[in-house]
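A single protein chain has been omitted from the complex, and every remaining protein chain is retained in its original position.
Per-chain numbering from 1; labels A, B and C assigned in written order.
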Amino acid sequence: MISFELTEEQRVAQATIGEFARTELRPVAQAIDREAQIGTATLAALWSTEIIQAQAADDTAGGRSPVMNALLLEELASADATLALAMAASMAFVQAVADQGSAAQRGALLPLFSGGAFQAAAVLLMEPGFRFDVTRLAARAERAGTDYVLRGSKSLVPLAADCSHFLVIAAGDGAPDAFIVPREAAGVIVGEAPGTLGLRGLRLANVSFHDVKVPADMRLGDHNGCDVQRLIDSARTGIAAILTGMSRGILDYCVPYTKERVVHGTPLARKQVIAFRLADMHIEIEAMRWMTWRAAWELETGRKATRSAQLAYTYAAEQAVSIADEAVQAFGGHGFVRAHPIEMWYRNARSLSLLEGIAGV
Amino acid sequence: MISFELTEEQRVAQATIGEFARTELRPVAQAIDREAQIGTATLAALWSTEIIQAQAADDTAGGRSPVMNALLLEELASADATLALAMAASMAFVQAVADQGSAAQRGALLPLFSGGAFQAAAVLLMEPGFRFDVTRLAARAERAGTDYVLRGSKSLVPLAADCSHFLVIAAGDGAPDAFIVPREAAGVIVGEAPGTLGLRGLRLANVSFHDVKVPADMRLGDHNGCDVQRLIDSARTGIAAILTGMSRGILDYCVPYTKERVVHGTPLARKQVIAFRLADMHIEIEAMRWMTWRAAWELETGRKATRSAQLAYTYAAEQAVSIADEAVQAFGGHGFVRAHPIEMWYRNARSLSLLEGIAGV
Amino acid sequence: MVDFSLTEADEKILELARQEGQIGHRHARYYDKHEDELAPAIFPEVKDKPSPHDLMKELAGQTSAPAIIEVLVHLEESYGDVRLRRARTGLGRMIVNYAGTPEQVARFGHKELSIALTEPGAGSDPSAIRASAVRDEKTGEWVLNGEKIYCSGFGGAAGALVLVRGPARDGIRPFMAFVVEKGAPGLKLLGQVKKMGIRSWDTEDFVLQDCRVPEFNRIDADFKKTMIVFNGTRPMVAAMGLGVARALLDFTRARLAEDGGVLRYEPGTPARSAIEDRLLRLEALYDAALLSVLRCKWLEERDGRTNGATKVEASMAKTLGGKAARRISQACLEILGPQALSEEFLAEKWFRDARIFDIFEGAGEINRLIVARWLLGYSAKELN
Partner (left out) sequence: MVDFSLTEADEKILELARQEGQIGHRHARYYDKHEDELAPAIFPEVKDKPSPHDLMKELAGQTSAPAIIEVLVHLEESYGDVRLRRARTGLGRMIVNYAGTPEQVARFGHKELSIALTEPGAGSDPSAIRASAVRDEKTGEWVLNGEKIYCSGFGGAAGALVLVRGPARDGIRPFMAFVVEKGAPGLKLLGQVKKMGIRSWDTEDFVLQDCRVPEFNRIDADFKKTMIVFNGTRPMVAAMGLGVARALLDFTRARLAEDGGVLRYEPGTPARSAIEDRLLRLEALYDAALLSVLRCKWLEERDGRTNGATKVEASMAKTLGGKAARRISQACLEILGPQALSEEFLAEKWFRDARIFDIFEGAGEINRLIVARWLLGYSAKELN
């Protein structure tokens, strides 16, 4: 029965995290971008929301809800997409283990995410090279006796240097599989962060795997393996949620500015061309949200979400870049200088919309 | 040395044909669409411009000029794209024979186009089926002794029932080739015109070839064969010229209407959104024209025009559909009813922009 | 709780609508070619069968919210092209029943009445209406003059509720509404409008030339309140546009499938063909618009249908629906290529049909103004 009704719990969480994002995250967003570093205080504040921890909660507690996560990622991203993605990256790892890990894997790994300090971890899907596609993985895991040997490189790993574990998606004999690899494992090399167009606080870096021995029981799901497509669907939904929130943050910033800025005697917002663009932003942001909700709901109810997640991601990517671009245009020169966050959003929009595999709902 | 200067001869021809198109063609355009038939008087008027005949002129006379043809097709199409294409289709045939035919072929065929009455003929490239592409021809010509046997179907042939000859592009052993086939040849079946979205006056129809015997000397260029890509390049340039003219006609019709039409106390044209769209139309039409000129100039000077023709065609197709679409929007309900030519232009734009191979400059 | 599933009852109703749509497709070309011929009030194929609307009533309580299942049925009916049962959606009748006196309701309430607003010089701007009503003090009759165009359903209707300007009061000529029945002296029927598409959609023009109607026919309808019906109809019309768009999307996918082309949702852009990539993006646009329509209808159920609560959401849904119909129809023809231009297939017809959905029931420009005014807190005077 079709419904867009949020539960009381969802509305409360949404409002709480929304308020947290506005007061705690937005004020530090530009500094994080400038310094290409998320301060420990901010990481601690993020951790204190307990969103990551909730992903490790037992199924029966109802703590792991893709719809709830989509709502909260939107709220976080409306303040800063970088920080939303810092959360979403760890969330993706914990969710994958919680949803698809063996009992032993859950038992060993989930407690790491119940401590008092921010715990970074990531799902590694993207690879270096200019024609990467999720269906053309070069990283390979080969059987060597009872173990696997992992070879290949992964790119754009958030907070790579701080991660305790990586979940590495690699091609195998048949379908791709996911392998849990501690950062300290022999043969794992975390590259220098080269600096990136946007999302600079995440210090996105390559991680390469040189004949890394992975014990068989560190294959996600152990004997059963895992559903890698579900990880990708979840990531696309997560990015869609973040793009939705970021876009909303942009529009919220544009409305007062265009109403105040007077050009040739009239506020910018009263020029039809500007007003229509703002209206379109709002219309599209809403549509992005419903598409994200639908994909998250499919994930939550155990349905196959591949189509919905792909469409939500593709649509949100296109719209968010366009929204950020039009925001720059509305601000003119002020949209091009670092005094306003507009240029950062433009860089973040273009960056976010190219990422695969690293967010989770 | 880069120049956009037209010669005196070009300017005179442009003005003359422009005036002819405005006074003789525009007034009959909607009736031709309604009746799906070009009247004999109109065909006679078109013939009297001697544009088709000029294509058969000897090289040394300088009568065959792709740049001139592009200019004139734009003028004709600014009044009616259907009639411009009726001309361009015959032009394409005559040009192909004149440029690439053997001496015998030129001697036999070109005089047919020097008579007193409109002589239809066409180059046949497109084929039925929904995934047709110019690089995937299904029509085939096979060697049978010294002759060829032609098999396959061609689609959307302008004035098919009136054509004396077809130039059929078909795959052979190596590269595709072109074959001159009289309509009356055994095995040639001209289908009923099914009616089409736009360009209805052309009675576009399928022509099928059932084991049609083609003597070896009716292969265009005889022993040497021909450059089929050049025919395609010329056709794309021709369509680009027609799309440019049609778009100009649309804009010319929109300007006075939007200035006169008052909505909420202001002329439509003074709404920024409408004014910007009209400005964009003009900007794009000009760019379409320069792209067309460049491709035509490359053809005229014997350069390889494949890239320029493809870009001119692709760009013009996209822009013309958008221009016709925005014209419908500016007219609102009046853009959707047949009292105004706007809806015809919308149908013609979508139709024209899908055609390959049937126009020539 | 957020929920995107259809109930069993929803599925059953929509399945029936889809089956009927297959019949509609068989008649589509005929009525496209015979635009002056009204389709029968009910087609023989379904004469003795329950309609999806009947089934909706029967299964009430087991479906998604009424406004939601209703809009989905409309989408399927539009997908089906020619309607097998003439819609009784005459807005004129709705307004008479809502604003008329008991006597007026008794006399006109059961009749099919269109609403006649648009004039050659007044489309999206009703304030430009010039048709007039003058009272003949001798007879007590009203004398109407003017031209009304694009009047939906008028061919099959008993008449129309006509919006005109009355005599000036304090320099302002107020809107007045009269029931004009066919056969009234001075009502000249101009017949079906010759349109690019939706030719089976009954649309007529007429002229009022000293057309006389009694005082009894004057309906005391508040124009502003009347406009509130658009809050419900805009998402409905958006859904109809999506019906046509989906007909084209399905046709396009089916043609590609014949050639072995399958649309996969797993890969990213680098692994797609140009055509797959476009089709995928068109589907995304379709879904974006459909979800906006459903959200609006869900909100309508929650917050009220006739109080204007969903004015902005209705405009949002219509903006996206109109845009989707335009873009999808244009792009599908391009994907299908030149073969799609032929009347052997319905694709070219749907291309023509689809274009109306960003025009009638509020063009995208009108709807964007409504959204922008709300977003920016501007009055109609401040932003127009």
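Throughout what follows, contacts are C-beta pairs under 8 Å (C-beta built on N, C-alpha and C of every residue); 3 or more make two chains touch, one makes a residue touch a chain.
Treat the numbers as computed from the prediction; the structure is a model and nothing was measured.
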Option from B:F20, B:F118 or B:W297 whose C-beta touches the chain left out: B:W297
Which residue of B:R34, B:R136 or B:H210 touches the chain not shown here: B:R136
Residues belonging to chain B that touch the chain removed from view: 1-7, 67, 131-136, 229, 232, 255, 258-259, 269-270, 272, 275-276, 278-280, 282-284, 286-288, 290-291, 293-294, 297-298, 301, 306-312, 314-315, 318, 356
Missing-partner contacts on chain C, residue numbers: 268-270, 272-277, 334-335, 337
Chain A, residues in touch with the chain not shown (by the definition above): 126, 128-132, 155-156, 194-198, 204, 261-264, 266, 271, 273, 321, 325, 328-329, 332-339, 343, 346-347, 350-351, 353-356
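Here is the rule we go by: only the chains that are shown with their structure count from here on.
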Length of the line joining the C-alpha centres of chain A and chain B, rounded to whole Å: 51
Geometric centre distance via CA averages, chain C-chain B, whole Å: 38
Length of the line joining the C-alpha centres of chain A and chain C, rounded to whole Å: 41
Residues of chain B whose C-beta touches two or more other chains: 271, 273
For chain C, residues contacting two or more additional chains: 365
